[in-house]
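Shown here: the complex without one of its protein chains, the others still in place.
Moving on, here comes subunit A:
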Amino acid sequence: MAIVGHALSIVSLLISLAIFFYFRSLCCQRITLHKNLFCSYVLNSAFTIINLITVVNNPKVVQRNPIGCKVLHFFHMYMLGCNYFWMLCEGIYLHTLIVVAVFAEEQHLHWYYLLGWGFPLVPASIHAVARKKYFDDNCWMSVDTHLLYVVHGPIMAALLVNLFFLLNIVRVLVTKLRDTHRAESNMYMKAVRATLILVPLLGIQFVIFPWRPENRLAGEIYDYIMHILMNYQGLLVATIFCFFNGEVQGTLKRQWMQYKAQWGQRRREHCSMRSTSYTATSITEVPAFMYHHDCNSEHSNGKQTEDSELVALKTGETYA
C-alpha cells in the first residue's frame, strides 16, 4: 500500500517538474527552490519503493544481510534528510526575502544548495557509524532503537526552525508591512500561505507517532492518517506548491486557450475551404482566439470573449 502512495507521489511530482521546466515564464528563484524540493521528493520516493520491494518484503535478503542493503538504508536516510532540509531552505529563502532584505530579489543560492543537498550527509553518516558500531542488526531494519533519533532529531529541529521562521514572516507581514507595502504584502502572504500549510503537515507525523490511541476505531483512523501523511507527502507537496498555485493555473489556462484557438483556427480553415456560403466579413469581426468548434454555427459568442478577458487579467494577479 505504501508503494501505491509513493508511486502516485512520483507521478504527480514528475508532472509538476515538467510544468515548471516547460513554462519558462514561471521561472524565478523560488521556482528553482521548488524544483530542487520536488527532485528530492522524487528520489526519496524512489528509494523508498526500492527499499520496500527489495529488502523489506524479502526475508531471504534480510537473512543474507549483504552490505548493499545497508548502503541502500544509508541513502534512504540521506534522502529523507534532503526532503526536510529543502523545506527549510524554502522557509529561509522566504524569510530572507521578506523580513531581512525586504523584497530584494536575486539572492545567491549556493548556500541553499549546500544546506539542501550537502548537509544531510552529516546526520546520515553519523547514523551509519553509530548503527554499525552499536546496533548492527540485519540490513539495519529495526526501528526499535533510539539511534534513529540521530537522523530524526535534526529533521525535527529543521521543522521547528522552519515553523519559527514562517511565523516570524507572518508576524512581519501582518504588522509592519500592511500599511506601507500593501500590494506586495498580499502577494507574499499568498506565497507564505502554501509553505505554512505544508510544514505542519510534514512535521505532525513525528509528533503524533508515539501516541497511537487504544480505541479500535480511533486506532484505525490514526493508521489511515499516518499512512497518508507518510506515503503521500510528495503528492501533497506537488498539489500545494504546483497544482494549487494561482500563477501555474493561470499559465496552464492560457496555454490551453492558445491550443484551443490554434485548433479552432485549423478547423476553421478546413471548413472555409469546404463550405461555399461562408463570407469573409465574419472572419474579421470575431477575435482570433474565439473561433467556435462547430463550423456550422457562426454566432460570435460574446460570452466567450468576456471570459478570455477575465482570464488574461487574473494571470497577473496571484502568485501563490
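In the analysis below, a contact is a pair of C-beta atoms (placed from the backbone, for glycine too) under 8 Å apart; a residue touches a chain by one contact, two chains touch by 3 or more; residues count from 1.
The definition used in the following text is that contacts and distances are computed from a predicted model.
K.L.:
Name the chain not shown, per its UniProt record: "Receptor activity-modifying protein 1", "Glucose-induced degradation protein 4 homolog", "Serine/threonine-protein phosphatase 2A 55 kDa regulatory subunit B" or "Glucosidase II subunit alpha"?
P.N.:
UniProt protein name of the non-displayed chain: "Receptor activity-modifying protein 1".
K.L.:
For the chain not shown, which residue from A:V161, A:M226 or A:L252 touches it across the whole complex?
P.N.:
Answering carefully, the residue with contact to the hidden chain is A:V161.
K.L.:
May I ask which residue of A:V55, A:L72, A:I92 or A:C139 touches the chain that does not appear here?
P.N.:
Spelled out, the listed residue whose C-beta touches the missing chain is A:I92.
K.L.:
Would you mind spotting which of A:S142, A:N215 or A:Q262 touches the chain that isn't drawn?
P.N.:
Considering the complete complex, A:S142 is the one touching the chain left out.
K.L.:
For a quick check of understanding: of A:L115, A:L163, A:M187 or A:M257, which residue touches the chain that isn't displayed?
P.N.:
If we include the chain that is not displayed, A:L115 is the one touching it.
K.L.:
Which of these touches the unseen chain: A:P123, A:G203 or A:G234?
P.N.:
Touches the omitted chain: A:P123.
K.L.:
For the chain that got dropped from the picture, name the residues of subunit A it touches.
P.N.:
Given the touch definition above, subunit A has residues 88-89, 92-93, 95-96, 100-101, 104, 107-108, 110-112, 114-115, 119, 122-123, 126, 130, 134-137, 142, 145-147, 149-151, 153-154, 157-158, 161 touching the missing chain.
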